[in-house]
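The structure is given below, and queries will be raised subsequently.
The other protein chains are all here in position, but one chain of the complex has been omitted.
By letter and in written order, the chains are A and B; residue numbering begins at 1 in each of them.
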Amino acid sequence: MRLRLTPRDTTYFDLFTELAGHVVTGVGLLAELLGADKAERKSISARFVEAEHAADEATHAITKRLNQTFVTPFDRDDIYGLANALDDVVDSMEEACDLIVLYKLEELPKRVSEVIQVLQRCAELTAEAMPKLRTMETLNGYWVEIHRLENQADKLHRKLVAELFDNTTDAVTLIKLKEVVDILEEACDGFERVATMVETIALKES
Amino acid sequence: MRLRLTPRDTTYFDLFTELAGHVVTGVGLLAELLGADKAERKSISARFVEAEHAADEATHAITKRLNQTFVTPFDRDDIYGLANALDDVVDSMEEACDLIVLYKLEELPKRVSEVIQVLQRCAELTAEAMPKLRTMETLNGYWVEIHRLENQADKLHRKLVAELFDNTTDAVTLIKLKEVVDILEEACDGFERVATMVETIALKES
Partner (left out) sequence: MRLRLTPRDTTYFDLFTELAGHVVTGVGLLAELLGADKAERKSISARFVEAEHAADEATHAITKRLNQTFVTPFDRDDIYGLANALDDVVDSMEEACDLIVLYKLEELPKRVSEVIQVLQRCAELTAEAMPKLRTMETLNGYWVEIHRLENQADKLHRKLVAELFDNTTDAVTLIKLKEVVDILEEACDGFERVATMVETIALKES
């Protein structure tokens, strides 16, 4: 790492850490949703909408800061890209949450909870990585693990889809379930995009 | 706003205004399509293909100009991003138009016309905003209103999808209708992306 002779703007790190916190909140709500009854589901979904708004505001704060300041700790495009990648993960998970409620999917295939466990692990690793952007140390393990998890999620997703087609006799239910599991897979891909942005930033700094 | 000591290239503003004009044409054709009979539908769809080609050409003219000139009125990436965001809106609407004809969807749910009314309002606001890029004045109201409309469209879309699943007994018809309403929602999101690009440009200039 290069020696820094000038103090660097630290607010971006705080905002990224905040954003990653909303990701962790979101995946926690998804996990809660799986075991919830009908009455609880609505309140969980409402709490997710709040988390999503908070993530939107943090992302917007990053963009605004970016457009109004000249010196940034990393390339502007990478800051913008990382913020949007984190926000996209929240959006995907909120959409999954909303659809489960909207489609009245009372019983989800067992493997869905396995996918959500992978998402939880991804969210935790991402939240731990954000404050480390300041020093760039020990980030290597993070993205190796995210790529491994994304790979695992991808295999889980393919099995899940095959099982859906084998076990679901009603086409309308199939359409609903497939949309939900596809969006969960999108969220996993989103964590990989976040890790790729972090890797890009780290490589430029090394 | 900063004082401009040098004349700036104005052609981009004209090309953006032209592009936004094709967006307005497109949404008008979508509205026409809803009330049209079978014979008219084909000619409306053909006129949309023409509007889409014209939008492609305007976008291409912007990209070409961008790659061959050194001085641009805003950041190159933002010009490129705005042109593509506008073009994407036209593409989404053309796809919706084409699918309605291709799928022979003679009767669309009532709420679809509400969604198209929101799209029309978005298109008008966008067309009014483009010439204002020259001076950056009074753009604040534009994007606040677009975000409000996108929010409204999102709620409409979720209601529409829930109603589709409740009221459509035939799975094949459901697949067709869902694809059309999802693409209309994509078009709404597209207007928000256009507004975000405009906001980015305005923030940098302020």
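Just so we're on the same page, a residue touches a chain if its C-beta (ideal position, glycine included) is under 8 Å from a C-beta of that chain, and two chains touch if they have at least 3 such contacts.
From a predicted model like this one, the values you see are computed outputs, not experimental measurements.
Colleague: Hey, which of B:132, B:147 or B:176 is the one touching the hidden chain?
Modeller: Considering the complete complex, B:176 is the one touching the chain left out.
Colleague: Considering the entire assembly, which residues of subunit B contact the chain that has been omitted?
Modeller: 63-64, 67-68, 77, 98, 102-103, 171-172, 175-176
Colleague: What residues on subunit A make contact with the chain left out of this view?
Modeller: Residues of subunit A in contact with the hidden chain: 77, 158, 161-162, 165, 168, 171, 174-175, 178, 200, 203-204, 206.
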